[in-house]
Structures are given as structure tokens and as C-alpha cells.
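Shown here: the complex without one of its protein chains, the others still in place.
Just so it is clear, A, B and C label the chains in written order, and each chain counts residues from 1 on its own.
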Amino acid sequence: MPSTAPRPAGRSGRGRRRGAPPGRPALLLAALCLLLAAPAPGQEVPPLPADPPAEAARPQPPAPPPPPPAEVRAADTPSDSGRSVTVRWSPPAEPAGAGGPLLGFRIERATGADGPFAAVGQAPPGAVRYDDTGVDNGVAYYYRVVATRLDAETASAVAGPAIPRPQWINTNQWNVFLILALLLGFNLYFIEHIKAGGKPFIRKIAGLEAVTEAVGRATEMGRPILFVPGIQDMNDIQTVAGVTILGYIARTTAEYDSRLTVPTSRALVMTTARETVKEAYLSAGRPDSYDESSIYYITDEQFGYVAGVNGYMVRERPATCFYMGAFYAESLILAETGNSIGAIQVAGTAQPAQLPFFVAACDYTLIGEELFAASAYLSGEPKQLGSIKGQDVGKLLGMVSIVIGVTVLSLALVTGWEPLRRAAEFVREFWSTELA
Amino acid sequence: MMRRTIPLFITAFVGSILVIAYFIPHPPFDQLREDFSIFFDIIAAVAFILGGGNLIRMHGNRVSRREKGYGYSLVTVIGFALVLVIGLTKMGNPDGFRNSSVTAAGSYFDLAYQYVFRPCAATMFALLAFYVASASFRAFRAKNVEASILLLVAFIILVGRTFVGAWLTAWLPPSLDFLTIPYLADKIMTVLNFAGNRAIMIGIALGIVSTSLKVIIGIDRSYLGSG
Amino acid sequence: MSRFIRFVETFNSLDKRWIFLAVGVAVVTATIFRLTFPEIPTPMVRAIYDKVETLPVGSRVLLPFDYDPGSEPELQPMADAFVRQCAEKGLKMYFIALWPLGQSMVEGVINRVLLEEYPQLRYGEDYVDLGYKSGGEGVIAVILTDLKKLYTTDARGTNIEAIPMMAGIANIRGFDLILNVSAGYPGLKEWIQYAGTPGNIPTAGGCTAVQAPLLYPYHPDQMLGLMGGIKAAAEYEALMMEGYPKFAENKARYLTALTRMGPQTVAHLAIIFFIVAGNVAYQIMRRRKGAAR
Partner (left out) sequence: MKRIVWWGLLGLVVLVLALRVAGGEMRSPFADLQGFGVWFAAFLTLAIVSFLYNDNPIYRFAEHLFVGVSAAYWMVMGFWSTLVPNLLGKLWPSLTARWFMPGLAEQARDPLWFLYLIPLAFGILLLTRLLPKGGHLSRWALAFILGTTAGLRLIAYLTADFMGQVQATLVSVAGYTPALTPGGAGVFSFERMFWDLVAVVAILSALSYFYFSKAHTGAFGRFSRLGIWVLMVTFGAGFGYTVMGRVALLVGRVEFLLADWLSVL
């Protein structure tokens, strides 16, 4: 329904980095491409022969068959939920000119060491690994890898038995665990630090100061305030942050006694927003001013919702419009309509594709992370500021890693010094979320 | 007391289990994260009763009180009720109630989609073509350094998407290739736009991690009231 | 105040509805009159065109169509253009599909282009539809060594042995070009990895605009050219028009991508005009205000 294509699950291929060298496009682009272009399931695709022999498939004196894949090993895929066996082999030395290049590998499986073997999958030339996911837990399997060439093929020795099983701990994700622990640790530390009386410095956020001002303006003009919590459901953290900001705005409108309207695109957001606004009016000491019917559901349909909100805007002419949450293509429709009625507009979203439109058409925009910082800041609880500090430490970690990683990688590439190369490999591994 | 404690406990329990489950490949934990996304969908589907009910009540009230413009509310109520009935009963479905999908071609539900839902949604979406024009006319003015950068870049990209981009700078000698609009447009998209979006995404990810943590440990709970 | 200044002032804060009207009129007229604009082909597009142009008559071209109706609007113009150029050059076309619905895309092109525009070409002698086979890259890996292992008949059920243009073909390694049109997996990437590179067959193709950046890294070593989306198809059509002037006569038929680019280009130009004029007006007003002070 939303108009942005989902990002494919990123898998950065270790081997793929060694793939074809990018031509003119920046290496960075290539890096993204490699990150996004996931390899076919269960395969790791290392380098393709960069310079395939020019002569191929012409009648020649019978060439010796290709050398068999060496050191074939088959074992239960570690750190998984079972039903998978990983087959690995060493790339066979390819004698140049003898019978043409390798076309790839065929992986074969049997339940006995003597066969019969049946093909279970293909791997491209240069591959050194295949994950067979068509197996059952607790059964012993045997494998062999067949190197294929146009005119001949050679099977490896039989490897196995491998017995697939599920594991209890995913040790591949140690780095994720470590980074998670670090981030959570810093967040908790700073939250506790502030609880104990620490005072954090938080820089000025332009859109944030505009929030109070915008509420005041609507009150002066005696016109309503419109709050749009995005078009996603409560399963998006942006909506959660938006509703937290709504809580602050509702406390302010309760104090100023101005009208607040919240149309929602999801029933759950309506329910949560009602609870939040009710609590806000309660804590501001004005429970009787709370009007449930001003927070209402329109429709789940993205553009139906926009049609409804647009209609509200031109008829009720709110003086202030807030857009806080997850937005898609409707961002600009809302912001341009709001602009045409002369409303002051404050937007905040973590939807990178929609930021350009809010920045162009709104008076203030909370850009990406600023939305979350604002929700912590406006919550009215000092301890929540600790999380902003926690976010900063995360950024510092990322920035330092980028500086170190990029330096080490560049040096390793230029000097070719083995220890540096290993260090570079380690830095990349550390940030990799790919299952090894 | 209980009114707050139990919800806070539920959130903390569910949140931490789902975080931990990421590190446990063994069944049933391997499926837990997927299962819970489905649970969310189910609860959201149940919530349609609240949303739809509220819609009907709101517009129904306007009609029964004969408020100004109640005729429009009547349109909403009728449209809603009609589509709900033909959808839930699969009216007009070629293969009957049990054997056909609700969206089967030829069903009344499909007609409502084809001739009401789709033209409205597509046209609303298409209004963007007009709004990008009016927004760029208003916003892309060289008022200060930031606005000028915005203007210049948008201009290069816009021009670069048409044949004009290549024409404008075709006279440049090959040694100045790096000043041509197609080259600049390409570099802006592949290097700078890319870098900016990456920084934004990293920041957002950290914001989401922190906010999620606050929700799990129960200090972000505006729906329960602060303090 | 002079009339000019008054005009500038009005324009500076122009009612949005004039802009809406301008965009609307521009798009509607461009659509009705099928306006086209010259496209300047990028090197990646030109590389494909030149490759096909330089192939000798009778060369074998494999045309895998790996897309479905969902991406048809974006990819059909380039598929048509490829086939048209191959037909003009007298190349032998071998159609194949790794997507279940790719088969009907192939049939569409054959009906639309080959049967209607080139009735003199004979099925089985000048082109053949090998049809759909499931198995993704596995299919590619197999036919690279042994075509007949998977294909005993063509899509119409004719025995491969009875098709004249299949005589002497054991696998696809003897082919002169792979020209793929794809909308995802399996697609161009798999053709490069499993056929083009190991089989040393020149490979090129077109894909949706969204996918194009993911494939750039294969250029130029493993992929001789790439076309992303309708814009690249329009550039290709511009090249076709240059090489075969007769295509300019029926825009609706031969230049679908170029005609589709027409309204988009007009709208772009209208928006660019408003940005430039708006800035000129803004600067004039600012100078005046500065001078008045």
C-alpha cells in the first residue's frame, strides 16, 4: 500500500566483495549493490574468473577431466534451527587451457556412503560452500561435489555423515549481542545518571521549540490544532514516538484550553492516542475538557485517509498542523494543503524518502533521529534525556569505527600487508550481520 | 497500582522475550518473532471493529442529528455498510461463498474496488504531480545557503532527468567532462544522496533502538500517563 | 510602481492554481499529441545497440524474458525494441523464460512484433520459443552444458530435433549474445553468473529502474551494457530511430517508451521553468526591497 519499495533483506556477501570490480561508479555504490544483492539462497558466490580463457568449446584433443573439488566437508549448519547441512570444499586448481573453464558445481546427496547420490543443487564456478536445506533433523547424510565442465565432470570424494540438528544459541551473532549490550548499557547508564541528578546538555533542535510556539499561535487565533500521527500502525516505533509527542501537545492544549483534532488511519492508533490524550488532560488537571470524539478513525486506506484529512483541513482551517510519525507519498499532499490554508506546519518523520517533501513544504521538520530525540525531550521526564545521550554514544561508536575501518582497509589494500589485511577483515566481520 | 503494573509487566516481558529470541535458533524460539508479527496483525484486524464502529457512530450521529452536511455522512455510512456486507458475504462471487477468494474477478467486492476504490486512490496519488510543482515553485528559492543548495541540487537532478541536461553542457570539452550535468547528476545521486541517506538511516536506527528500550523498561508509556 | 514590477510581484506569490493548470495542460496536451523529445543515449545503452548492430547476419541471440505482467509497462518497450532490431539484422532469436509468466511475455512479443511486422520470418528457422522451465539458475547451469537435457521440445510441443534452427546446437555456449529482460530473480544477474561469465558469452540486458543500481558492478567486465527502466528504453528507441528512420513514422507503435517520456519531459520542463522564473522574480523583489531601504 505505501508507495515505497521495501528494501530487500540486506546480506553482505563476504565473497561477493571480491566479485567483479566496479568500473566507473564509485566503490561506495558498488558496496551498496553488493550489500543489497542477496545471493541465491544457500550459496556464497565468490569471485568469478575475471579473465576467462578466450577459446571455449571448440573441438580440441580430449583434455583431462577437471580436477575434483578437494577437502569436501559436510556438517550440520551451526547456529541454526536445524534441517540444514553445510557443504564446503576448496576451489580446485584450474589448469589453464585444458578443456576450458569450469561451469560450476553440482552438489549431490545420499543417505548412505555408497549412494545412490541425487543432485540437490547447483553452485557457480568459484563457489566454496552450499547450504542444503532440504534435509530432516537427526538423519545422517553423505555428500559429494561434482565439478562440471562442458565436456567432462569429476566427482569429489564422499563427505559425511552430517546430521542436521537445531542449536540453542546462535554463536554467529556474538557481534550483534556485543553491540546490543553496549548500546543498551550506555542508554541505561545515562538514564540512571540523570535519575541520580546528572544534567545533560542537549543542543537546540529547531523544530522542537516550534512545537510550543505553534500551539500558542493556534490558541491566540482561536482555531483548532491538527495532529496527524502518520499512516502506520502501532507496530512502527515512529508512531510510538509520534504518540508520545502527542501526549506533550495534549498537555499544552489542555493548559491553553485550545481544540485538538487527531484523525488516525489505524484503529489501534486511535485507541492508543485516546488513552494518551486522556492521561494528558488528567495530568493537566482538566479531565472534563477531554473530548474523545476529537480523536477519530478515518480509514486504513492511505489515500482515503489523506482525502479525509484534506477535507478537514480546508473546512475547519486549523491554525497549526503537526505531522509526527511514519509517512509515505501522502506527506506532500498533506503539507501542500496545509500550506494553502496558511497553517503553521511542524513535521517529524523517520521515513528518509519523505523528508525532502516535508523539508520543502513545512515550516519546521524534525529530521529522522530528531523525531525520537524530540519525543524524549518533550515527554516531560528528564530521565528520558538519558536515551538521547545513549543514541549519541551509538553514533560515536559508528563514526569511530568508520574512520578506523576505512583507514585500515585503505592501507591494507595499498600495502597488501597481511596483518593489516586481517585487521581490515575483522573490522568488517565485526559489523557484519550475515550468518557465517 | 495494579492498573499500571500489569501493563508495564506485559510490555517488559513480551519485549525482552522477543529480543532474546533473536539469539536462540532452537524451535519454538526460531519462529517466535514471526509468530508475534502475525499476532500483531490479528489484534489489528480485531481492532477494525473499534475503528469501523467509531466511523459508523460518528457519521451515524451526524445523520441522526441532521447536522449541517449530514448528507455526506450518509454517503460514508451507505458506502461502508454496502461494501462490508458484499465483502463478508462474498456476494456475486463466481464460484460461490466457500470456494472463491473475496477479490475474485466479477464479484461485487471487486467491482467496488475497480470502479470506486482504485480510481479514487490512483487520482489522489496522481495529485502529487501537481503538488511537487507548486512545492518546488515555493520552496526552491535562493534565500540562504541551505535553501540555495537545495535549489541547485534539485535543479541539476530535474534537468538531468530530461534530454536538456545532456544538451546544456554538451559543448564542454572532454577534459571538463566532470562538469557536465549528467555526470554531476550521477555523482549527486550515487555519492552524496547516498551518503546523506545512510547517515539519516544510522541515526534513525539508533533512535529506534533507544525508544524501543525505553518502551521495554517502561519509562516511555504515555498511554499510561507519565510520572 | 511600474507594470513590470507589479507583474513580478504577482508572479512571486503566484496562486498555486495557475501552476496546477500549467502542469495539467502540459501533461494532457503531451499525452494527446504524443509529443516526443530527442533522447541522448548513455554509453551503457549505446553499447548494447552497437553490439547487436555489429553481429553478422545469422548470429544466434538468446532472449530470456524473465518478467511478468506486473512489470510489463516498464519492460515491454525494451523487449520489443530488442526483438525488432534482431529481426532487422537477420539474427536468429531463441526465446526462453525462467518466470512462469515470462512465457506469455514471449508470446506477446512474437504476436506484436514478429507476426505483425515481420511476417516473412519463419518460426523454427528465424526464431524459436523454447518456453518456460522452472529451476532458476539451475536451468541456466544445465543448458550451458546440455540444452537437450531440459529442452526436448519447444514451447509449442515440437520436437527440438525437428526444428531447423536447433540443428547442431548442443548447448548455449555457441551463442553470440545473451539479451535478457528481467524484473528480478532469476534474471540478468543469474544469466551473468551462470552463463555469461563461465560460458564466455557476451551478456547484456534491461531491467526495471529500481534494480539497475544493483547490476552496475558487473559492467563492463561481465556485462557489456545495461538498460534501466523506461528512460533507457526511450534512449534505445532514439538509437533505433537513428539507424532505421522508418520507425519514426509510427510513434504509437514503434516508439512507446519515447512517447511515454513525452508528458514526463514536458512536466519537468514546466516545473523547471517555474523554479527559474520564481527565483528571478524573487531576486528582483529582493533587490528592490534592498534599494528602497
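Criterion: contacts are C-beta pairs under 8 Å (C-beta built on N, C-alpha and C of every residue); 3 or more make two chains touch, one makes a residue touch a chain.
These numbers were taken from a predicted model, which means no experiment stands behind them.
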_From A:T320, A:T349 or A:Q391, residue that would touch the chain that is not displayed_ = A:Q391
*asked:* To test your reading of the contact rule: which positions on subunit B touch the chain that is missing from view?
replied: 3, 6-8, 10-19, 22, 28, 31, 33, 35-53, 55, 59, 69, 72-73, 75-84, 87-88, 98-99, 101-102, 109, 111-130, 132, 136, 145-147, 149-158, 160-161, 178, 187-189, 191-206, 208-209, 211-213, 215-216, 221, 223-224
_Touching residues on subunit C - with respect to the absent chain_ = 17, 20, 23, 27-28, 31-32, 260, 263-264, 267-268, 271
*Where the missing chain touches subunit A, by residue*: 7, 9-10, 12, 21, 24, 26-28, 31-32, 35, 47, 50-51, 175-176, 179-180, 183, 200-203, 205, 234-237, 240, 268, 271-272, 275, 297-301, 303-304, 307-308, 310-311, 314-315, 352-353, 355-357, 359-360, 367-370, 373, 388-389, 391-392, 394-396, 398-399, 401-403, 405-406, 409-414, 416, 427-428, 431-433
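FYI, only the chains that are shown with their structure count from here on.
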*Considering A-C alongside A-B, which chain pair is linked by more C-beta pairs in contact?*
A-B
*Per the centroid of Cα atoms for each chain, what is the distance between subunit A and subunit C, given in Å?*
31
*asked:* Could you pull out the residues of subunit B that touch at least 2 other chains?
replied: 132, 134, 136, 138, 140, 190
*asked:* Using the touch definition from the top, which residues of subunit A touch two or more other chains?
replied: 25, 29, 32, 336
*asked:* Taking the touch rule as given, give the residues of subunit C at its contact with subunit B in the complex, in rising order.
replied: 14, 16, 19-20, 22-24, 27, 37-40, 42, 213, 231, 265, 267-272, 274-276, 278-279, 282-283
*subunit A to subunit B touching residues, read off their complex*: 3, 25-26, 28-29, 32, 79-82, 166-170, 173, 176-177, 180, 183-184, 187-188, 191, 233-235, 237, 240-241, 243-244, 246-247, 266-268, 270-272, 275-276, 279-280, 282-283, 293, 296-304, 306-307, 329, 332-333, 335-336, 339, 350, 352, 355, 357, 359-361, 367-369, 371-373, 375-376, 379-381, 383-384, 387-388, 390-391, 394-395, 398
*subunit C - residues contacting subunit A, complex*: 16, 136-138, 141, 144-145, 171, 173-174, 185, 189-190, 193-194, 197-200, 210, 213-222
